[in-house]
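Only one protein chain is missing from this complex, and each of the others stays in its spot.
Labels run A, B and C following the written order; every chain starts at residue 1.
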Amino acid sequence: MIKSNLRNFPSAQKRREFLEQELDIKLDKISGFNFPEEQVLGRNIENLIGSTQLPLGVAGPLLIRPGGVKAHLRGVLRYIPLATTEGALVASVSRGCKAIAESGGAEVFVEEVGITRGPVFKVKNLKGGLETKKWIDDHFPDIAKITEQTSNHLTLKKIGCRLVGRNLFARFYYDCQEAMGMNMVTIATQQAIELIEKQTKAKCISVAGNFDIDKNSAWLNFISGRGKRVWAEVILPKSAVKEVLKTTPQKLAEIVYRKCLLGSIMSGSLGFNAHFANIVAAIFAATGQDLAHTVEGSLGITTAEVLDNGNLHFSVYLPSLVAGTIGGGTSLPTQQEALKLMKVNGVLEYAAVTSTAVLAGELSLLASEAEGSLAKAHQQLGRNQKLKVKSKEVF
Amino acid sequence: MIKSNLRNFPSAQKRREFLEQELDIKLDKISGFNFPEEQVLGRNIENLIGSTQLPLGVAGPLLIRPGGVKAHLRGVLRYIPLATTEGALVASVSRGCKAIAESGGAEVFVEEVGITRGPVFKVKNLKGGLETKKWIDDHFPDIAKITEQTSNHLTLKKIGCRLVGRNLFARFYYDCQEAMGMNMVTIATQQAIELIEKQTKAKCISVAGNFDIDKNSAWLNFISGRGKRVWAEVILPKSAVKEVLKTTPQKLAEIVYRKCLLGSIMSGSLGFNAHFANIVAAIFAATGQDLAHTVEGSLGITTAEVLDNGNLHFSVYLPSLVAGTIGGGTSLPTQQEALKLMKVNGVLEYAAVTSTAVLAGELSLLASEAEGSLAKAHQQLGRNQKLKVKSKEVF
Amino acid sequence: MIKSNLRNFPSAQKRREFLEQELDIKLDKISGFNFPEEQVLGRNIENLIGSTQLPLGVAGPLLIRPGGVKAHLRGVLRYIPLATTEGALVASVSRGCKAIAESGGAEVFVEEVGITRGPVFKVKNLKGGLETKKWIDDHFPDIAKITEQTSNHLTLKKIGCRLVGRNLFARFYYDCQEAMGMNMVTIATQQAIELIEKQTKAKCISVAGNFDIDKNSAWLNFISGRGKRVWAEVILPKSAVKEVLKTTPQKLAEIVYRKCLLGSIMSGSLGFNAHFANIVAAIFAATGQDLAHTVEGSLGITTAEVLDNGNLHFSVYLPSLVAGTIGGGTSLPTQQEALKLMKVNGVLEYAAVTSTAVLAGELSLLASEAEGSLAKAHQQLGRNQKLKVKSKEVF
Partner (left out) sequence: MIKSNLRNFPSAQKRREFLEQELDIKLDKISGFNFPEEQVLGRNIENLIGSTQLPLGVAGPLLIRPGGVKAHLRGVLRYIPLATTEGALVASVSRGCKAIAESGGAEVFVEEVGITRGPVFKVKNLKGGLETKKWIDDHFPDIAKITEQTSNHLTLKKIGCRLVGRNLFARFYYDCQEAMGMNMVTIATQQAIELIEKQTKAKCISVAGNFDIDKNSAWLNFISGRGKRVWAEVILPKSAVKEVLKTTPQKLAEIVYRKCLLGSIMSGSLGFNAHFANIVAAIFAATGQDLAHTVEGSLGITTAEVLDNGNLHFSVYLPSLVAGTIGGGTSLPTQQEALKLMKVNGVLEYAAVTSTAVLAGELSLLASEAEGSLAKAHQQLGRNQKLKVKSKEVF
């Protein structure tokens, strides 16, 4: 029935030509791309026909003060690349950066939790499951050894098991250095599985048993963490809140309380924030991350408290930021340039800067909403879209 | 302290030049883009410096049978544009498409739930909250009228209120025709808020009170829906499962049960699926959607049941797919071409094709995992990355 | 293998005698009960051997001001029967009642949401599911009629359907007047099911498909409500907080923020409160409710806000309080007396008084915790338990 197989075409150009003819369309714009076809094929994509171009903007500079991360991160101004098609986002993050800078900078702390892979094993019965669990607990060094033979850049940190009925779930946590690591840990865990299957009566049903849990929102990732767990905070003087954000510490604290806490509670949410996902998605797109990890990046909490001196303590908590600075799409040309623009030295710094950008984005959007100016901003954008004229930016 | 303001530079080129000098980097690749600078500025982005290029592949063709959507969708073969940097994704969706085609096609149903905006009002006390709620309930036509005056392309469908303490949350559902609509509904809801504030004693704290709930994972979106609610299914003959997916109906049903149901339950997840987010993110990136809506798109359930005749009933359910075919990034050149490549006539068809692509992606990945070939595929990819040679595709 | 069948013994006494001999134990205390054996057998219990005696205390009086419930509830002092074995609970609720009374009384609002029964139907495919859903939507009057023929005390309010794969879930909401109604709605829904099965191709798998969802914690009950949805609030002058609760409005607001909101968020909870379940369980036990509905009663939110004048706004929200004043265990002798002691005229008043008692219990425990006196109270209780002496009460 279906004769055409896009894989059989020798090049992106031939595939495009086929599709243009078959569908009577033009793919002129898609045809332009500046990465080598042979670099991406079989590594980043299949059935390549060209590229999608996302507008790339830069927010910042962002000032980060001494925190938990490496010393050289301290006090350096950072720029934040954001690939997005949603107007106002870059301007909004920039405004947040300005408020942070005028407050003396943000502090940020990153914990390497580890990237996880969570196979599910079928066992004969509860006894069989508990025996397999015990074998895993007793043989951690053996399992670690066999997994670590698959790569020089991977360390098995721990394994957490849970049993229900005839199902044993095992959550493997790995340190993959600068890589996001999902591919690496799949390969490593496969070795562990083969060992476990050989030594016990358990039979693996899937190397990925959703106890990872990858690219889904889940309390397990919120509670136990996944990838990096990051905290960022800033103490904003009243003046910075007033002059840059055009609102007051009281109003920011109130909107966080009523919206991010109570509103999210009333919605049964795992995100207690304004729009973590916006900033995470835009930085991830710009820097070659797996876009689906935006899901984990949306988890977390924004807090705001007015201090006794009237200043504002403002923070974000991201329990599950999954990213890398090598591998995946990070080596593609535009993505590589964006990473260099961030000036990050490794993935912990990457997580730190990303989360502080999230802090900036939360500050600015919440301030807009607190002042009722969000609708006005959108109205401005809407007018721009109709009139097709360039406007002054909206924040 | 910070003197440079990226907004003050007159063009993307000038901004790049500043950053290149300031940071001692090169932004050669980013500099290339084929959308008009004046088209995107103030509408899609601020502080533009260029573009991010994502590799674009095509999966398919995908065969959709008569279902709940418009008649002309039926029986037409569709191609699926996927912008991604994650190897194997396009091949995997393609394989799923093949299995669907060999099974006579998938059936898909789309329900327009409506895009939501959920302001939070501060009220004096419970009585004040209930009175405001009653006023809203009693004056729905007035509220609808005032919101609908903000756009010819917007209809207010319903409002759901919830009260807790001194907080009244109102969830406005709108039909925005072909647009995703978040900007439109912010403007419309702002009008409703002004009316409500005038007629009652409630005071709006935020036009977006996280009762929307936008770009966060939440049970409210899962249960009540947001954007489009979509179901897709396929009945796979044993032969198609065997020949295309290299596994059996029994194994697919088992992995869905142990991984997507039990594994997700054990993780406290709102996603009971393998990787909805992968396919949603890649199509969204290719077609100019808001990438952060990948979060809502990750919600949902995959089911698999072996029928009495040995065939496999396989389905996906996406309660909260948020997208549009006009507005946002959809009019950018490469995104516009990708939309045309999909041959969709409006957003309901777009949701239908996207969700059926999700169905294909679930089928193929779960089949790989059921056969233990996922690790092998990743190994192949890993080797490709090391050797930097083009490989034959992995599925 | 097992010869003894407790059902075959003619009386509680004979069963006790058998067990005493078989197990070499004494059941002297259990043997005492003051309800007629023939009243409870086959209605409240099987295999009766006697009774469990729970200590019954009384908290109050509780002052309720004009609110949403019937006029005669207003301004009347209420006493609250609490059957419990947990020391300090009655004293704590009493202290809360005192604080409420000194603040001029609490205000309470009750909404009849309806008791639910949620069957699951197996359907052939998505199309079959949507057709069945449409039939149900189109024939609501017919379904209502057939269900209402099963009882004069039951009204079908609405039905909400959800489809996933080959499963159609339908949530029936009923008004059962003064009864909790689970048995009634099971019978009524069974009639509806038979009609639906006859008119469509759907086949019911269970009259109770966990879309009710009964005696389990679930966001559906939190969001959509179940049984009664209740709000109660009190405005406490600083003086009442200080003199009765020995703390300050600021401290109470702070503990609610850090514990009930942030602490519950960090725990992935559906309860954003201190101990709703304690008060609900104790009143339910005293008044013949189904104890397992304590689960639904534990859901909800406590809020606290310091007002501009320094007073404290304090409230509770219970979205899912499931109870009745006739049927079940309510007609048993001690339970009936406890209901009369509450002086409630029907189930809405019962829900109102119960929830206001929850308000009192929250106030007092949170005040104790805010002042660090909880441990001291427990220490006192512990000493009492060791020394077996009567102490002065701890709050």
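What we mean here is this: a contact is a pair of C-beta atoms (placed from the backbone, for glycine too) under 8 Å apart; a residue touches a chain by one contact, two chains touch by 3 or more.
Computed from a predicted model, the values in this text were never measured in an experiment.
Participant: Pick from A:Ser103, A:Gln190, A:Asn278 or A:Thr303: which residue touches the chain that isn't shown?
Facilitator: A:Thr303
Participant: Among the options C:Val207, C:Ile235, C:Leu312 or C:Ala352, which residue touches the chain absent from this view?
Facilitator: Going through C:Val207, C:Ile235, C:Leu312 or C:Ala352 one by one, C:Val207 is the residue touching the chain not shown.
Participant: Kindly state which of the options A:Asn5, A:Asn125 or A:Ser239 is in contact with the chain not pictured.
Facilitator: Candidates A:Asn5, A:Asn125 or A:Ser239; residue touching the omitted chain: A:Asn125.
Participant: Specify the residue from the set C:Thr132, C:Gln177, C:Thr200 or C:Ser298 that touches the hidden chain.
Facilitator: In the full complex, the listed residue that touches the missing chain is C:Ser298.
Participant: Using the document's contact rule, name the residues of chain A that touch the chain not shown here.
Facilitator: 67-68, 107, 109, 125-127, 130, 162-167, 219-220, 222-224, 231-233, 235, 268, 301, 303, 305, 313, 315, 317
Participant: I need the residue numbers on chain B that touch the omitted chain, in ascending order.
Facilitator: So the residues of chain B touching the missing chain come out as 219, 222-223, 257, 261-262, 265-268, 270, 272, 301, 303.
To be clear about the criterion, only the chains that are shown with their structure count from here on.
Participant: Is the contact between chain A and chain B built from the same residue numbers on each copy (over half shared) or from different ones (under half shared)?
Facilitator: Shared-number fraction above one half, so same.
Participant: Considering only mean CA positions as chain centres, point out the chain farthest from chain B.
Facilitator: It is C.
Participant: Residues of chain A touching 2+ other chains?
Facilitator: Residues 219, 222-223, 262, 266-268, 270 of chain A each touch two or more of the other chains.
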